[in-house]
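Here the complex is missing one protein chain, while the rest keep their positions.
Now for chain A:
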Amino acid sequence: MTDGIVAIFLLAGATFVLLAAVGIVRLPDLATRMHASTKAGALGAMMIMAGVATHFFEQPEVITRAIAIVVFILLTAPIAAHVIGRAGYFLGIPLWDGTIKDELRDSYDQKTHVLKSGFEDNSPGKPPSERGDTHKDRTEN
């Protein structure tokens, strides 16, 4: 009974991890590769941990540890993906040729690393000398 549930969880998790690996080899650029690896890989590892928790269901401390791993992956995988994707865009790594939408292309200066919000020059009620407050993107570091 329990073995069947464990087998299903392990197989599903391994399938997701395998799909993530196929995606990371086959997809064309950094953002799409990250899209495959971060979500599918994290879900695969979490499902395998669910299988581990089901297998050791008589030991509550093991279940607690498995849940701790799941929560940790759930919290840190988006943060790591965001940070790496931000660094990749910051470096100006070329996107795929078939990219439809790049919303930062017009407002982000690749040379000075300044990100404009688009509302600097038409804010009402201010003289032109007080406009142009650009958001510095941590260039002082």
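Things to note:
Here is the rule we go by: contacts are C-beta pairs under 8 Å (C-beta built on N, C-alpha and C of every residue); 3 or more make two chains touch, one makes a residue touch a chain; residues count from 1.
Convention: contacts and distances are computed from a predicted model.
Going by its UniProt record, the hidden chain of the complex is named "Multicomponent Na+:H+ antiporter subunit F" among "Multicomponent Na+:H+ antiporter subunit F", "Nucleoside transporter/FeoB GTPase Gate domain-containing protein", "NitT/TauT family transport system permease protein" or "RsbT antagonist protein RsbS".
Listed by residue number, the positions of chain A touching the unshown chain are 3-4, 6-7, 10-11, 13-15, 17-18, 20-22, 24-25, 30, 33-34, 37-38, 41-42, 44-45, 48-49, 51-52, 55-56, 59, 61-62, 65-66, 68-69, 72-73, 76, 79-80, 83-84, 86-88, 90-91, 93, 138, 141.
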